[in-house]
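Report on one structure; see the data block that follows.
Only a single protein chain was left out; the remaining protein chains are all shown in position.
All chains are identified by letter, namely A and B, in their written order; residue positions are counted from 1 within each chain.
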Amino acid sequence: MIYLMKLLRNDAVELVKLFQSDPNLIDEYVMETYEVIDEVEDLIKSYITLRPLDDVLRDCREVRERVRKGFKGRLAGLLIAVKDVIVTKNLRTTCASKTLIDFLPPYNATVIDRITAEGGIIVGKTNMDEFAMGSTTENSFFFPTHNPWDLSRVPGGSSGGSATAVSAYEATMALGSDTGGSIRLPAAYTGISGLKPTYGLVSRYGLISYGTSLEQIGPMARNVGDLALLLSVIAGHDPRDSTSLYVDEVDYTRFLRLTPIKNYKIAVIRECIEEGVDKAVLTSLNRSIYLLESEGFEISEVSIPAIKYALPTYYIIAMAEASSNLARYDGVRYGYHVRVEDRLWDEAYSEVRSNGFGIEVKKRILLGTFVLSAGYYDQYYLKASKVRKLLYDEFLKIFNQYDVVLTPTAPSLPPKIGEVITDPMKLYLSDIYVCTANLVGLPAISIPAGIVDDMPVGIQLIGPKLGEGTLINIAYIHEFKTGLKNLTPTVVRPYVQS
Amino acid sequence: MSSHNVKIGLEVHVQVTSLKTKLFCSCSSDYRGKPPNTNVCPTCLGLPGSLPVLNAEAVKAGLMVALALKCSISDLLIFSRKHYFYPDLVKNYQISQYDGVGGAAIAKNGFITINFNGGPKVVRIRRINVEEDPGKIIYPTGSLLTSKYTLIDYNRSGIALLEIVTEPDLTSPKEARIFVDTLRSMLEHMGLVNTELEGSLRVDANISLAGGSRVEIKNISSSKDVEKALAYEIIRQSKALEHGESIRRETRHWDDVKKVTVPARIKEVEEDYRYFPDPDLPPIKLSATVIEEVKSKIPELPDQRVERFIRTYGLSEYLANVLVARKVLADYFEECVKTCKEPELIGNIIVNDFKRWVEELDLSMNAAINMLPPTDLCRLIHLLNGNVINIKILKGVIPKVLKSGKNVETVIYEDGYADISDESVLMRIVDEVIQENPKAVSDALVNPKAINYLVGQVMKKSRGRANPDLTNKLLIKKLNEIGRASGSAG
Partner (left out) sequence: MFDYLELWLERVSRLALISIRDEEREVVLRDMKKIIEFFNSINVLDLADVEPLFMVLNERPVLRDDVVGTSLSIDDVLANVKETSEGYVKGPRTA
């Protein structure tokens, strides 16, 4: 058999079919991917821990033998990159922090078990902002990750490494985590699709907590089909997570159809397009609106005045929860450590925590401690939780009338490395459209909507509770209409084309 | 002492030992005696990424206690995080409950009626919290102050605890002790807590005297010590007040070896627990259905049992109360009564002898009952009723059994309290007595009443063990033989 193109140009579903017909192709696919990694990884720096090729080939052989014996795993032979905030048994998990520099988890996150049960192979642990705190993947203890579309720009964050690994064909697909846009923002910045599921749809067991009540693990992929496949595998009830929803397993690939499941009504939030949006972003958004309208969908503008308070509300809640979640890093049971002999516990802990955490993490812990502290709880944490309720009610109302909400993913193109990191207000602003979905627990997807000046631009669709199918259906139609699928950054092109 | 207007409030921590697993993970609740750190999982070790999942039975246990303590129950079960750094606390926050904005205790505003000075007294319960136990710190030198480091065993980490907090309604150490005993008995009767397990019941006591600040005494592990620690504090504080010193607000530790309270000497850390609802544990509706279900499963509680003991067994209020104060003791009593009736006698023996010796010898009630099981106590009662032993001997056997661990049979035989009913054995003694007392024998041959002297000699020789009826029978038989022999000769 002669292949006209490299294996890795295939969509995931196609790859799995090919592997089923010829299991030997799995090795070939792994080799192709590692060749790309050899070429581009030094430039992009997607991975904190890349598994050695031999280890991956060993896993791959195992999958191959299973496939030979009739195993029909939905991910059999695919290479999955995993954000380094998700624990992997006996595979170093650092959260991009000095604090966890040598942490070897003795257990797997539920999503990892689900992926390997379907024959997926973990290729490595991707770079991120330390403890997922950041929007650029510059706040990593190890190194910043570069945007494959323009190496001088950030890939977005905090799941930057997962985004670039996918975008640069260093993996078939990836897992990210999204506390306030951390999947969708880097997806938009690197020209891929990323989905934050409904709160409780994907198990958080094994996701190292940052903002517990906000975050979900989600899929990142070069096209909507791949995304739907990975979501189908990781979504579902988990008795190990108290916040897990009692849901039946859904095959989201059945929403991959060009005829819309219904005549969608789409709301565009006025406050998200009125001001502060780059022209490049607005142009792409308008083109998408036009395309969707021409599909017969009904598009209207709605107003949610409270949405301008979403960003401070999100940061107050995320930091409050972070200050609590990150209290456990004291060096005694795991991670960065100081000798304990003749040290008082609070001194020793303070030394560990002050040296182990990076400056952004320290700032957020201190601010989170502040908003929960006596005398300030009511003014900040409680008040923010009330704004959260306002927003929650607003979205409930909107979804009584509309099927999805449409916004830009980010207000601008990816900034240059070093451009926003020094100013927290500029940095935080990139989350302005994405953080609301986390506050209200609703599913949201970012999909490519255009390429401006050789940089990808994304739009975001927010759905009602458990409306992932709707999001995937619309995203699939949008992808087909725009042709924005499997976008390949220039730097990678020579290595992925045959 | 009462002139000082003493106010005492207690915080009682009890482990729900009836649960098979910990509060938020499926590790075994049976952590005692295991090698360190072998009873832990990612969750109770606080590993990054791990999550808590609530033990459904723990909710029921909390509700049952809340109902028994006549509390009003929260609509929602909300867990809050209580933040402080300490090496036994794996997450550096404790999953607990908070009676304030955003939180709720599982139950509050209840009461317990205790029996004090012959009358009932109501002690108000402020609240009940469900929370997780921290791990255990061991000090390598045995002392917190001189150890250069700590050794931590997390086997206990995550065990389900109930924290029961009273209003400062108690006015004397004795009353505090009775409160703890009453509460303990209730928990035992509900089948939730085996208070014989080390560390299953821990008390912090707050005490203030008029004119002084509130002092907290931590780490008291029995009701007896609650009384002792508070009595010690009252004397210490009264003396200080008499000398014109002021009592400052502080935390003290109960040293249960030296029987004194000492300043905790823990570094004074600013207290700001930053409670907020734990986002890992969504609130649970405590529906009327669930509450009714739990209510229907509450077994007989101590006050009902006391009443029944008085009614059914004719016990005095005193005996009934003492027996029921420990569920094992009350169960023991009922087992014995089932076997050999005589409730009043048994009640008295258990309370005045058995229980007293158990306490004096510092035994666990269960161990003591194993040494003197109901069948054995009943055997003693039979011997007493058969006039084989008198009550004094019976009372003497009990401590011997408890001290030696030997069973009743052995003690009785070794000490010669037993009844010799074996004819051949007894006949040997009778023969000896007849040979040694020819004068008495000839008297008896003419005067049947003189046989009593010989009986007495047999008793003496057998150290009271000879069965009196059999002795009589054997002596008469022997005298008859002698009479016939001398008659035929003469």
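To be clear about the criterion, a contact is a pair of C-beta atoms (placed from the backbone, for glycine too) under 8 Å apart; a residue touches a chain by one contact, two chains touch by 3 or more.
Everything quoted here is computed from the prediction, not taken from an experiment.
Within the whole complex, the absent chain has one touching residue among B:Pro168, B:Gly199, B:Pro282 or B:Gly483, and that is B:Pro282.
Shown as candidates are A:Ile183, A:Leu245 or A:Ile459; the residue that touches the absent chain is A:Leu245.
Annotation for chain B: contacts to the undisplayed chain at residues 19-21, 25-28, 35-42, 45, 53-59, 83, 85-87, 102, 137-138, 140, 144-145, 147-154, 265-267, 270, 272, 274, 276-277, 279, 281-285. Contact between chain A and the unshown chain involves residues 102-104, 106-107, 199-200, 213, 238-239, 241-246, 306, 309, 311-313, 315-316, 323, 327, 330-335, 337, 339-350, 353-354, 357, 359, 362-363, 365-367, 369-371, 373, 379-380, 382-390, 392, 424-425, 428, 440-441.
As a working rule, only the chains that are shown with their structure count from here on.
For the pair chain A and chain B, the distance between C-alpha centroids works out to 57 Å. Across the complex, chain B meets chain A through its residues 42, 45-54, 81, 83, 85-87, 90-93, 101-102, 148-150, 152, 267, 269, 272, 274, 276, 279-282.
Every residue of chain A that touches chain B in the complex is listed here, in rising order: 86-87, 93, 95, 100, 103, 105-107, 109, 204-209, 212-213, 239-243, 320-321, 323-324, 327-328, 330, 332-334, 340-346, 349, 369, 372-374, 377-378, 381-382, 385.
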